[in-house]
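Accompanying notes for the structure given below.
Up next, chain A:
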Amino acid sequence: MTPQPGFQWIQILYALATLFVVLNYGLLMTALVQKIAARVSGRHGIPIWQNYVDLVKNFALRSQISHGVMYYMGPIFRLSGGIGLLLFVPTIYGLPWAQNFSFAGDLILALYFVFFGTLGMALGAGESGHPHSAIGVSRGLSQTTAAELPLALAVYAIAVQYHTLNIPQIVAAQQGGIAHWTLITNPLATIAAMFAYVGTMMRAPFDVVLAPQEIPIGPPTEYHSAYMALMQTNRAIFPVAKTVVYMNLFFGGASNWLEFALKVFALYLIPAIIGVVHPRFRVEQSIRFFLKWGLPVGVLAILVV
Partner candidate 1 sequence: MRDLHANLKTRHALGPFEPRRANLGFVTVPAERLRGLLTELRDVHGFTHLVLLTAVDWMEDGLFQLTYLMNDRAGDRTLGVRVMLNRDEAVGEDMHDLWPTAATYQRELKEMFGIDFPGSPRVDEEFILEGWTDLPPYRRDFDSLAYSQQTYAERPGRVTHDPRAHMKSKLYPEG
Partner candidate 2 sequence: MKDIDERFQKNRDRTVPLREELRPRTVTTPDGQEILIEPLKDYFCEAAPKVHPKAYFQIVENFYNWARANSLWILGFGTGCGAIEMRPLMTPRFDAYRYGVQWRPTPRQANLLIISGYLSVKTLKRAIRAYEQMQGPKYVIGLGSCTINGGMYWDSYNTIKRLDAYLPVDLYIAGCMPRPEALLAGFMELKKLIRAGKAEGANKYAENFATYKAAQKSVIKDWDMPDYNW
Partner candidate 3 sequence: MIALALFTGFALILLGLYGALTNRDLIRMIVAFTIADTGVNVVLVAVGYLPGRTAPILDAAVPVAEAAARVIDPVPQALVLTAIVIGLGVTALMLAYAWRLFRARGSLDISDFTELKW
């Protein structure tokens, strides 16, 4: 394996540019998906720019409260987790300025950095002292343990398949048409990973973590104004960043921004579509679901690769 190229200062500007593109894309795309979901139920749905408005509104709130230091840190962790995940993974294959900070680490870094935001958020929510926050965290973590498992197995399977953990190399191996995508060359791993993907996107049937009618909104119950705005920003960036990882690993990556936009949108639509037609699982139900269906596929994937 060749040593990675080092760091140059210009990369910071490049990273900011990527961030800007992804942020806007995320804000619009999530609104669009919400609009689609509204149309499914016969509504008109939110305006496409609604996310921007909400963001501005939340930033513009005049009063704030604070529960303590970790409470401050929570949203910072959360957003840093999202941005970091985005920036540790090259966004566009072959586009030099969209390689971000991938010199720092490989796929494993991305895999484990996902937890960074979760951890910080959970801690921040914890310091608010609200029992619903704690309940939401308890549910979220419990569900994640089972949901992330198929992904870990799938990652192992494709790392063995491509004999690398380096994301650009994995994408490179998938170039040359849809037949080279992991989706086709290793369908088991892809299916296993999609279990994890659907399971961690916080949409029905796996959204008991937020459960707005039951434990107001789970971990972020106490968050508002600018804190909330940071988390909203993360809600725009993080799913996209995560989808980018999946896209790179299983769906041939993206070699230009258009392909990126289409693929991310298509992938993002999967949990959205599943979500609008399914009721909610309880936590133990979703854990059992992943252990019963996700795990065997993952195990098969690592056995046959």
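Quick note on the criterion: a contact is a pair of C-beta atoms (placed from the backbone, for glycine too) under 8 Å apart; a residue touches a chain by one contact, two chains touch by 3 or more; residues count from 1.
With respect to how the candidates were assembled, all candidates are chains of the complex that A comes from, given by their letters.
Given the structure is predicted, the values throughout are model-derived calculations rather than measurements.
A.B. asks: Given the candidates 1, 2 or 3, which is the one that touches chain A in this complex?
C.D. replies: 2
A.B. asks: Using the touch definition up top, name the residues of chain A that touch candidate 2 in the complex.
C.D. replies: Interface residues on chain A, with respect to candidate 2: 38, 41-47, 50, 53-54, 56-58, 60-65, 212-213, 216-217, 220-225, 228.
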